[in-house]
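A single protein chain has been omitted; all remaining protein chains appear in their positions.
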Amino acid sequence: MTPNVTRRSDRSSKGLVGKTISYIVFTTWGLITVLPLIWMFYSSFKSNDELIMNIYALPHDLFDNRDDDYTVIPPALNVILPYDPDVDKRERLIIESADISPGRRLMLHFLLKEELPPELASLQPGDTLSVSQLPPRLRLKVSWSTIWFNYSSAFIRGGLGIKFINSVIYTGVSTFLIAFLSLMIAFALSKMPFKKLSVVILALIGMGYLLSIQSVIIPLFLMLSSVKLTDTHFGIIMVYTAFGLPLAVLLMTQFMRGLPDSLIESAYMDGASTFRTFASIMVPMSTPVIITVSIISALGIWNEFLLVLVLASSESTKSLPVGVFSFTSLMGTQLGWQLAALVIATVPAIAVYLSFNKQITKGVVAGALKG
Amino acid sequence: MIRRDTKALLTYLGFVFPGLAVYLFIVAYPVFYSAWLSITDFNPNRGGAWNFVGFLQYRTMFDDPYFWHALKNNMIVVAVSVFGQIPIGFVLAYILFRRLVRAGSFYQAMVFFPHFLSTIVIGTMWKRLFQADGPVARLIQILSGDPSAQFDLMLRENTVMYPVGFALIWMYTGLYMIIFLANLQKIDTNMIEAAKIDGAGEAQIFLRVIVPLLSGTILVSTTLAIAGSLRGFDLIFSMTTQGLPRMNAEVLPIFMYRTAFQDYRNEMRFAYGAAISNIIVVISVTLILLSNYIGRKLKAGEEY
Partner (left out) sequence: MKKATAILAVLLLLSATVVFAGGQKGAAGAPVVVKTMAYGDQSNPEGVNWLRIVDAFEKANPSIDIDFELLYDEAYHQKVVARLAAGDIPHLAYMGADARWGLPWQEAGQQFDHRPFLDSNYYDLKLIPDMGPNGEIYEIPLGTSNITTVLYMNEKLTKSFGFSAPKTYQDILAMVPKAKAQGLDVVSIDGADGWAWGSCLMSGVIARISGDAHWVSKAVAGQRKFTDKEFVDSLALLEGMVKDGVINSKSVLVDYGANLSNYSNQKALFMVQGQWIAGSIENPEVANNTLMMAFPKLPGEKAATAGSVAAAIQVGYGLTKTGGSDPAVRDAALKYIQVFYSHEETTQRLRDGAIVAPILKNFKVPDDLPRLVKQKVGLAQSAMNTDVIDAFLSGAPNDALNAGMQKIVSGQASAREIAAEVESLLRK
C-alpha cells in the first residue's frame, strides 16, 4: 500500500486542466488546418474573375449560369478544338461565354449544329444567345460543365490524367521498394552480428538524409543522362527510392532495436532460418513502423516537385505536382484551375491516409508477449 | 546469435545489399562530385579547363556576412524543431495513445494533415494569410483596435522568425507525433497499469515511465529534426515574398540556392554552392553527433 495516495479530487482537477488544454490545442490546430482546406475546396469552384474580385467570397458565378450569355465565335488560332476536325467533320457552332472569362477563349462550348433548332444553328459569329434558349438536353450539359469548368479545364489542359497515373506509379512502386528494402536492412542492422559494420552502414545511409535536392540535382542529372535514365519511369523510381531509404532505414532500425530479442532467439532454437524469422516474426511485429514509414514516404513522393520537374521532361513522365504548378504563364495565373488541380492532387492522399490511419495505433507487442 | 561465420556474413550482406546498392548508385556520384567541385573553380556550364583552388570557396563563404546570417536563422529553425516540434509531438502522441481526448483519430489526422499538401502549397497559403489586410492583419486590427495595423513581422529581421517558427511547428509536429505514436505501441501496457495503481497521474507516468522508455525514439527524432532543419527549403521559400522577407528569413539552403543558381556575376557560383552544401552536411553531422553524445550521457537507449 503506497503511503502517498493523492486525493481523488486533486487528481481529477489536474486531469481536467490537462484535458482542457489538450482540447484547446487540438481544436485550434484543427481549425488552422481545416479552414484553409475548406477555402481551397470551395474556391476551386470559382471562376478566375471571382477569385480576383474577392478571394474569400463563396462561389457564385459558376453555379448561377442559367441565364448566362454566350457569343458565337468563328474558329481562330487560339480556339482549341476538343476533337480532330479531320476525323470528325460534323459542323459545330462555337460559342464563348460572355460572363465568365470573356474574350479569352477559355469557356467554350462546341455545339453540334445537328442538335440545335434551325434558328440557333444558323447564328453567325457575333450573335449572342442565352443558355436558357438552348434545348433542354444541351442546356443541362452546358450548365453542368460550367459548374465543373475548373476541374475539366485543369484535367484536360493540364493533362492531369497521365500525370495522375504517373504519380500513382511513382508513389506506389517507390514506397513499396523503400519499405521492403529498408525492412531488410533494418533487420540486419538491428538483430544480426557485425555491429561495427552496422554502425558504418547506418551512418552511410543516414547521411543521405542530409542532402538537399538543389545540391544534387546537377550532378544527378549528369550521371543519369550518361546512363540514359533521365525522363524514364525507372530512373525516377530509382531516385525516389534512393532518397527515401535514409529516413526509412533510420526509423525502422530504431523501432526494431526496441523489439525483444527473446522472440528471435526462440525462433532460432526452433530451427527457423533467418529469412523465415524475418518474414514471420519481425515483419508482422513491425507493422506500425511499416505503416508509418510507408505513409511518410508515400506522401513525400506524391507531393515531390523539384526532382521530377528536372528529371521528367516529356508529358508521359511528368507527375501531378508538376501539373498543379503549371497553370501560370506570362498572361496570368489560372488560379481557379490551379485550385481544382490541387484538390485533385490532395483528395487521394487524404483517402489513403484515412484508410491506413488505424494501423498506426494498433498495439503489437502485448499480443506477442502473451502468446 | 553469436555465429560470426561466413554463412552469417552472407546472410547479413544478402539483407543489406539490395537497398545499399540502389542507394549508393544514386547518391554516391553527386556526393563525390559536390566534394570535388567545392575545391575547384570549375563551371559546369562553361566546361573547359579547371584548377584546384584549395579552400578558396570555403574561405569566401566564411567571409560572407550573408552566410552567418543564414546560419543564425538555421540555428533558430533547429531549436524550434528540437525543442518545439519534438516535445509537442511527443505529448500529443501520448495524449492520443492514452485516449485522453475523444475523437482521437480525428485530431490525429488534423495534426498530421499538413503533410498531405506539398510544402509549396502550404507556404503559399501562409504567405496569403500574412498579406496586407489579409486574415491575420484583420485579426490584429480587431484585437488591437487599430484599423491600420498590419502584420509586418516578416519585414523586420528580428521578428521574422516568429511567424516562420509558427508555420514550422504547425507543419512538422505531426510527423514526430506519428513517429512517437508508432513507437508507443511497443510499450507493454502492464507497466502503465502498474504505475497507475501506484497512484501516478498522467503527467507523472509520461515523465517517469514513457520518456525513458522512448528515449531512443527521442534521439532518432532529434537526428531527423536537425537534418531536416538544415535541408528544408520549400516551406520558408514559398512562405516569404522575394526581397526583404525572404532575405530576412534566409536559411542555409536558400542562401545556397540564391548564390549558386542566381548569382550570375560569379563565375565560380557552382563551386561556391557546392562548398555551401558540403558545409551544411558538416554542420548537420556535428550537431547530430553532439546530440547523440548528450543522449548517451543522459543514458538514452532502449531497455527491454
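As written, the chains take the letters A and B, and residue 1 is the first residue of each chain.
Here is the rule we go by: a contact is a pair of C-beta atoms (placed from the backbone, for glycine too) under 8 Å apart; a residue touches a chain by one contact, two chains touch by 3 or more.
It should be emphasised that the depicted structure is a prediction, and the values quoted were computed from it without experimental measurement.
Asks: By the document's own contact criterion, which visible chains does the hidden chain reach in the full complex?
Replies: Counted over the whole complex, the chain not pictured touches A, B.
Asks: Looking beyond the chains shown, say which of A:69, A:127 or A:231 touches the absent one.
Replies: Here the residue in touch with the unshown chain is A:231.
Asks: From the listed residues A:59, A:158, A:244 or A:288, report the one that touches the chain absent from this view.
Replies: A:158
Asks: Per the definition of touch given earlier, which of A:49, A:88 or A:265 contacts the omitted chain?
Replies: The single option touching the absent chain is A:49.
Asks: Could you pull out which residues of subunit B are in touch with the chain that's been left out?
Replies: On the subunit B side, contact with the omitted chain comes from 43-47, 66, 127, 130-133, 137, 148, 150-152, 155-156, 241-247, 258-259, 261-267.
Asks: So that we can see where the missing chain sits, which residues of subunit A does it touch?
Replies: Contact residues on subunit A toward the absent chain are 48-49, 52-55, 76-78, 80, 101-103, 154, 157-159, 169, 172-173, 176-177, 180, 217-218, 221-222, 225-226, 229, 231-235, 237, 279, 309-310, 313-317, 322-323, 326-335, 337.
We take it that only the chains that are shown with their structure count from here on.
Asks: If you average the Cα atoms of subunit A and of subunit B to get two centres, how far apart are those centres in Å?
Replies: Subunit A and subunit B have C-alpha centres separated by 22 Å.
Asks: Report the residues of subunit A in contact with subunit B in the complex, numbered from low to high.
Replies: By the definition above, subunit A touches subunit B via 2, 4-6, 11, 14-15, 18-19, 22-23, 25-26, 29-30, 32-34, 36-37, 40, 55-56, 177, 181-182, 184-185, 187-189, 191-194, 197, 201, 204-216, 218-220, 222-223, 238-239, 241-243, 245-247, 249-251, 254-255, 257-261, 264-265, 268, 274, 278, 288-289, 291-292, 295-296, 299, 303-305, 321, 324-325, 342, 346, 349-350, 353-354, 357-358, 360-366, 369.
Asks: Write out the stretch or stretches of subunit B touching subunit A in their complex.
Replies: These residues of subunit B touch subunit A: 1-4, 8-9, 11-12, 15-16, 18-20, 22-23, 25-27, 29-31, 33-34, 37, 44, 92, 95-97, 100-101, 105-121, 125, 128-129, 135, 170, 175, 178-179, 181-183, 185-189, 198-199, 201-203, 216-217, 219-220, 223-224, 227-228, 230-231, 233-234, 253, 256-257, 260-261, 270, 273-274, 277, 280-281, 284-285, 302, 304.
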